[in-house]
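I'd like to ask some things about the structure below.
Yeah, one chain of the complex is gone here, protein chain that is, but the others are all in their spots.
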Amino acid sequence: MAEYKVIFHIDENNKWNLLLKNVSNLLNATDGEKVYIEVLANSEAVKYYDISQDLNTDIEIMENLYKKGVKFVACNNALTAHDIKKENIIEFVDVVPTGVLELVKKQNEGYAYIKP
Amino acid sequence: MAEYKVIFHIDENNKWNLLLKNVSNLLNATDGEKVYIEVLANSEAVKYYDISQDLNTDIEIMENLYKKGVKFVACNNALTAHDIKKENIIEFVDVVPTGVLELVKKQNEGYAYIKP
Partner (left out) sequence: MAEYKVIFHIDENNKWNLLLKNVSNLLNATDGEKVYIEVLANSEAVKYYDISQDLNTDIEIMENLYKKGVKFVACNNALTAHDIKKENIIEFVDVVPTGVLELVKKQNEGYAYIKP
């Protein structure tokens, strides 16, 4: 059984649909295999996690992916820079202090990097 | 003799000129060395492979790179999503079922990732 570890990086809101499609396709293609997928959002892309804003966030698809094991993560520097309150972000989103450091750490752990 | 393995990722059609330039420069810089270069197109970027469309595809440059060993690959999910028939894509383009999985596999094999 193959094992795959991937971190997706997103920093533009207009890439979310493409990213979620990419993640879905990857999950479908690796059904039955060991897969670790993390989605790391920084810069303006963290706004998509904020349900008090009107960015047409597709929570249903995200929750579906989350239930299949996908981790959604926000950069806290970006949350602060965009005045986003933690109580407003989707509940299953994790927060890390610094998004770019998370990208480095995961690659050091053998995660492949994909920027849609 | 050094050995280089690289996968270029493209998912936007307006990046093709830059990407092909990057690949040419890399080939020139590694003349006489062992180089494995793969170009993986997914999302709308697969349209560039479709010669029935009018995207000013520079087949001559692509063929020149192909003859020097560059692999051009299309994501089948993207071909389907954009209603592209396999008989219309450039003959030396390979098709993989899922582009993002290809990106992961190649990185697992030690390929560097570059997104122009």
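In this document, chain identifiers A and B correspond to the written order of the chains, with residue numbering beginning at 1 in each.
To be clear about the criterion, contacts are C-beta pairs under 8 Å (C-beta built on N, C-alpha and C of every residue); 3 or more make two chains touch, one makes a residue touch a chain.
This is a predicted model, so every value here is computed, not measured.
Colleague: Residue by residue, what part of chain A touches the chain that was omitted?
Modeller: 9, 11, 42-43, 75, 77, 97-101, 103-104, 107-108, 113, 115
Colleague: Please give every residue of chain B in contact with the chain that is not shown.
Modeller: Touching the missing chain: residues 4, 6, 18, 21-23, 25-26, 28-30, 112-116.
The rule is simple: only the chains that are shown with their structure count from here on.
Colleague: State, to the nearest whole Å, the distance from the C-alpha centre of chain A to the C-alpha centre of chain B.
Modeller: Averaging C-alpha atoms per chain gives centres 26 Å apart.
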